[in-house]
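One protein chain omitted, others in place.
And now, chain A:
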């Protein structure tokens, strides 16, 4: 996982730290182990512990957590000494665990003698333990522990808490649990990288997390290591609800489009395998009829492509292809033995590049099929009109058409929510029209989903000023002149719209920037956070004073509370890479989202999708 350590802040430390903790827990259970995972969590923990590492700890087998009986064999020769459940502290999962244990207990299967353990991630929960007690299985566990892993390292500059429904829990259920976890995650990062001197932020969630952070810093902590100076200079907390436009517009970066069209899940995407070459070697990546591709900066071709506008991908692929073929051609020239040796040494890397190039060429073709379709282009036109404020006060004919054609509801809702967001609310008549249209077309069962969107403020009735339009102007969120190939502004990620969240980050990192933003910030919902944290004397080394002299790049941790998109990540990376910039961004988020997953997380399907 060396790709984690290539940034200014060594993110690998997060991985090592969590792995150490998991290791300690596993060492408590002596003997062979089978792990039963809460599935989404298993994916996330893969970023900390690869199976090979677990195997060294006597982990023989891993299962997904399901209802009913454990799918372990009944062969008495392969009995696992320990059966370890590793799950989120969620009530519904406890029921599954209880089912599993009852299953083993009632039959006199060979695993009756196994020792059961339960590790909660990231916190133990009394509520869950109570449920286990109610189900009569609490006593079956030898160890009930917590694996305090709040945040997972995805890339050298990217961390995700992998909380799917953070935004929904807060806004629909008034359950602020995720903010506590976010504050804990920040505390953990501070344990590793030092206290962050400056904290700013915007939105209710930002304020809340900051308050919790203040509280948590009063609690005694055992230092993880000796820290000589703060490695992160600035923490920027951004509440998703201050910028609902950015997740709703279609992402036009390479990685963003892969996510929009095929859904990336923890740096992995599954694609239809037909288009990919069918050599034996590639076949192993095909899982359950899908080609699996890992997307992170370990693959340097992907690292170059991911943040580009899709329109710049073709030319980059071309250039790379030429480079590799010329490199491979070098072998035909007359060579000394020494040069031949160097060539052979480089060969594996070149072949890997070649393979990766083939994969991404295919992926680009897959994307192009959709991106060139008139539906896609039409929707894009509508989105762009909306962010530009064109006719956002009227019923949008394109939305009407989509409803009439009964395109997937998520897409329609996404457009309506975008219109509501860009217009800072819809006229009651228009909102009612859309709602009735949806109920008549898609069915009455969606009435709750619509209510949910209203509760979260994604759909709302216009009241007073159209703040978004003002902010759009003052922060220059739409720049129509956009060079997609050689961008000069972050607007390239949506081809004219510059994400509001990232624009705020851009200004916040300038000297006095946050204060200068006051006028715009006032137009956005929720309080402003602007504070300095006291640095413990042990972390105030000489170096710290020098870094504040403006010459060395500042490291800014942008924490998205409620999720962020790949386009936003790309835009922040773009800012880091600017020559004149002396800022390096680390991005943390509760989850990486896109418009579809965002809307879906807020819907409540009353009728199971057929």
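Simple rule for what comes next: a contact is a pair of C-beta atoms (placed from the backbone, for glycine too) under 8 Å apart; a residue touches a chain by one contact, two chains touch by 3 or more; residues count from 1.
Everything below uses one rule, namely that contacts and distances are computed from a predicted model.
Novice: From the names "Molybdopterin synthase sulfur carrier subunit", "Phosphatidylinositol-glycan biosynthesis class F protein", "DNA-directed RNA polymerase III subunit RPC3" or "Vacuolar protein sorting-associated protein 16 homolog", which one matches the UniProt record for the unseen chain?
Specialist: "Vacuolar protein sorting-associated protein 16 homolog"
Novice: Can you work out which residue in A:5, A:32, A:292 or A:451 touches the chain that's missing from view?
Specialist: A:451
Novice: Give the residue, chosen from A:33, A:88, A:117 or A:208, that touches the chain omitted from the document.
Specialist: A:208
Novice: Please pick, from A:61, A:124, A:354 or A:411, the residue that touches the omitted chain in the full complex.
Specialist: Touching the chain that is not displayed is residue A:124.
Novice: Which of these, A:441, A:462, A:478 or A:581, touches the one chain of the complex that we don't see?
Specialist: Touching the chain that is not displayed is residue A:441.
Novice: Footprint of the hidden chain on chain A, which residues?
Specialist: Touching the chain left out of view, chain A contributes residues 89, 91-92, 123-127, 130, 173-177, 179-180, 183, 208, 211-212, 215, 218-221, 374, 397, 400-401, 403-406, 432, 435-437, 439-445, 447-448, 451, 606-607.
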